[in-house]
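With one protein chain removed, the remaining protein chains of the complex are shown where they sit.
Showing chain A:
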Amino acid sequence: MDLINPAVVDLSRFQFALTALYHFMFVPLTLGLTFMLAAMETVYVVTGKQVYKDMALFWGKLFGINFALGVATGLTMEFEFGTNWSMYSRFFGDMFGTPLAIEGLMAFFMESTFVGLMFFGWDRLSKPVHLAITYLVALGSNLSALWILVANASMNMPNGAHFDPETLRMTFDSFVGVVFNPDAQAKFVHTSVAGYVAASMFVMGISAFYLLRKEHREFAARSFRMAALFGIFSTVAVITLGDVLGRLDYEHQPTKIAAIEGLWHTSKPPYEPWIIAALPNDAKQESSYEIGVPFVLTPLITHSFTTPITGMIELEDAAAPRIESGIAAVSALRRYEEGHQAADLEMFHAHQNDMGYGLLASRHAPNQDVTAIPPEQIQSVVEQTKPDILPNVFVTFWSFRLMVFLGVFFFVLFAMASYLSLKNQLERNRLFLKICMWAIPLPILATEFGWITAEAGRQPWTVFERLPTFMSASTHSVSYMLFSLAGFTVLYSIFIAVELYLMFKFARLGPEAHGQHDHGADADHLSVVAH
């Protein structure tokens, strides 16, 4: 009997989350630093001032250390859909594989080919040509993000495709529908600009470190100002697009938005509060210790004062008929697959929009086979399946809140940084500089929370309302999964240790040492520079 082992599905999810979150620690810096490098080099080419070339070289070196791990861990992502999500990859290959392949052809090839010239071509290319290469790297990395998010958006909002009972796959109908998926457009800007925030904070924080030590002062002051201004604009853009995304989720993924807001019952406008903090309990389907601001939720989500937002309990009830209809769809599909009778196909077409819910119910069916549910037990399977339509509320609720709190903090920080930098009052505010330095990892943390909100909030689906996560994983044994998980844990731990060591080492070494001393001297050299 070919059954799905829920433990393997959970381990596959855990491994995917681990490797994706890890990969995403390096991507935001790449996205933002490429543009900052291009901006620095532009100023160098236009003004001819050496300090801007020093900036491009120094930040370029730190970029390189980060980029290597981004590329390495990206390899994992490209293969993991096939190695661990075979059913998903087969079912959704048209829609997900196509943008992924286009990403390689259009963006990643360009970025990777030219990054070599960017590092090695300083002496072989004229200034304008080298600058053009740097821009191509920036363009490549950002186009890369665009196509990845187009692919991701089609999981959240499967536009431009229909399910084909002859092939049992989603069939691609409209390239335009996939590329101009509103979710993709908003997500691309939101995510890539979040990368600019991360890069701004990185450059600003390290510059603050030099200002605190009164080293490389001109270099640090210029880098700081550029980063602060880049950061404030980027933060505003991230927040604006975050609002657009929330609105899209409200229209297309009501379970996600209800979980994000911890909204167990349909809201009562206009009083309904926006909950700042609470302890959502997934098992009891209620929250305790809610603290909220009244009158905020309705306009925030719906951009009106009168529209109610459907709560999770009501969404569960509304899903019951779809689950029942989905069971009929999947049963008809299976009979059609085995016997090719026109009547079964007709039956399937009558219920096909609910097929995903039928697949979701299969884990509660005898032998995971919905055709084997006796008619008198269908209602009980529907009842068991109802809570499954919700994501994990605690995780979704809190990851969203942490992201938002951090975003507001960045806005304040960059606003103050821009002001102090433009007034030339930075070096007097040592506490502020220290905060800037300690804030370096926070935007990366915020983007991780953003990823968790978007992807944990999409659960229980890999393809929203079409394919449940439970059905998507490869049918490995637990020992296979333990083998790969152990390997990833060991390798990735070594990588992060080495990366942090080198980052700290070269950041401490600073720009002036750049290119003048051999690698060997740095340990001793460091103390010379420091004193």
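Assume a contact is a pair of C-beta atoms (placed from the backbone, for glycine too) under 8 Å apart; a residue touches a chain by one contact, two chains touch by 3 or more; residues count from 1.
In this text, contacts and distances are computed from a predicted model.
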Choosing from "Na+/H+ antiporter subunit C", "Hydrogenase 4 subunit B", "Sugar ABC transporter permease YjfF" or "Cytochrome d ubiquinol oxidase subunit 2", the absent chain's UniProt record names it "Cytochrome d ubiquinol oxidase subunit 2"
From A:Q379, A:N424, A:T475 or A:S493, the answer for touching the chain not displayed is A:T475
Which of A:T34, A:S267 or A:S484 touches the missing chain? It is A:S484
Contact with the hidden chain, among A:G93, A:P182, A:P273 or A:P387, goes to A:G93
Filtering A:A7, A:V46 or A:A101 for touch with the omitted chain leaves A:A101
Logged for chain A, residues touching the omitted partner chain are 2, 4, 57, 61, 64-65, 67-69, 71-76, 78-79, 81-94, 96-98, 100-106, 108-110, 112-117, 119-122, 124-125, 164, 166-169, 171-173, 175, 334, 337-338, 471, 474-476, 480, 483-484, 487, 491, 495, 498, 502, 505-506, 515, 517-520, 522
